[in-house]
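Missing here is one protein chain; the remaining ones are kept as they sit in the complex.
Read from first to last, the chains carry the letters A and B; within each, the first residue is number 1.
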């Protein structure tokens, strides 16, 4: 199944509209190209409706949120809903500022998100309206471990039902759920957290996966998470003595470029709850 | 001739003012440094005139267009015209939104562009006022092949005469023309299209070439296209098993860093029409 989902991305080559932050935008574009999708970045309120119409899906990321682009996010998201295009929300740093928390919430009120992807601190903020996010990284108290996994899955399912979205919570163990079924994914490597934007890249990637597999959003989202984690493993194996986080960043995108459906099928590590 | 043109860039080290998008801006800066030029990025309407005065040429790229930077583009372009500095337009995504199409057209009305560089879909949009651009990539119907090359050259020449600019249309075969003479350039590698921003990088590079060779804009533009394509070939030869588009992106800039005038003279593949 995941093999077919992966190959759909390569063959359909969906055009993904990204309204995203300026920190990791280049990596988001290159990872979309690596997987066979096509990126377009446009964040001006006056043009986003045109761009959304041209695209197959929309990725909204509030990583360097500013008041100029909030209307663009709303315009694009509403148009994507009208066209029944998949829309993903990455609530980067929700909980770190009132502006981010409130914007994430007003986006969720105005737009039906197909997928919401964040770390546990960000997702807790969305679920409760308050948060203890330490910047853009997850709080230590919010780390997903084998000890608290069952509780985390319950929380994720509950938030998925509440938000009517597929929810992707990434961490040492990743959880992907539609409220009924949950994939717990064990792919990835801790060193991925020492690169800026692996979360943003995963959000872009997930948007491509749900664009090319809009009839199976849960499985497509899980596949994207597995692909990103597997790329992190493959890239880590490739590291030699001097390679650090900058080379690792390149190697992850390279690994996506070379990934095949068979590799995914063979390398995916997950349980279903 | 191309050797001398190339060496002029290295020895004159022109300062290039870029008003460009936030997706590929870092690569544009690094490719300018690789070729021996010096980049400055400034897009605030209040300061661009100062920066243009300090610079030897101006590169305007509408890749992540927003209403804040359109006046900056106009201010800088007019000042560059007044100072008789070369100015290049990269109409990224013209045809993909009304805002981009109209902005590209109003820029062309207000500013005399020394060079206009885009893919065939973007240039057709500028020539006709309407377009079928699929995002920032060329439409399949607009791909330049050996079958339609003669027609494409005629179109490019006609648009060059109409716009009074040197026109650079990039694709599998690149066309560079001043309306009279056309270079058809066969350098490059298909994998370059799997990196974000090779077009933006070429525009930055071309601006440096015309800054250092303002008396032979046609040949300088052709040389820049050859250098970029040749770098794509050299970098592709360097790829090993695990290398994908992220490593390829670095290798292209590295190849520009090491390129010599002799290498260009020996590696350039072109015909003149």
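To be clear about the criterion, a residue touches a chain if its C-beta (ideal position, glycine included) is under 8 Å from a C-beta of that chain, and two chains touch if they have at least 3 such contacts.
These figures come from a predicted structure and were not determined experimentally.
Undergrad: Identify the residue among B:39, B:197 or B:261 that touches the chain left out of the display.
TA: Of the listed residues, the one touching the omitted chain is B:39.
Undergrad: Just the residue numbers, please: which parts of subunit A touch the chain that's not shown?
TA: 21-24, 26-27, 63-68, 93, 96-100, 134-137, 194-197, 242-247, 249-250
Undergrad: Touching the missing chain, which residues of subunit B?
TA: Against the left-out chain, subunit B lists 15, 22, 25-26, 29-30, 33-34, 38-44, 46-47, 50-51, 54-55, 68, 238, 249-258.
FYI, only the chains that are shown with their structure count from here on.
Undergrad: From the mean C-alpha coordinate of subunit A to that of subunit B, what's the distance rounded to whole Å?
TA: Chain centroid spacing, subunit A to subunit B, equals 33 Å.
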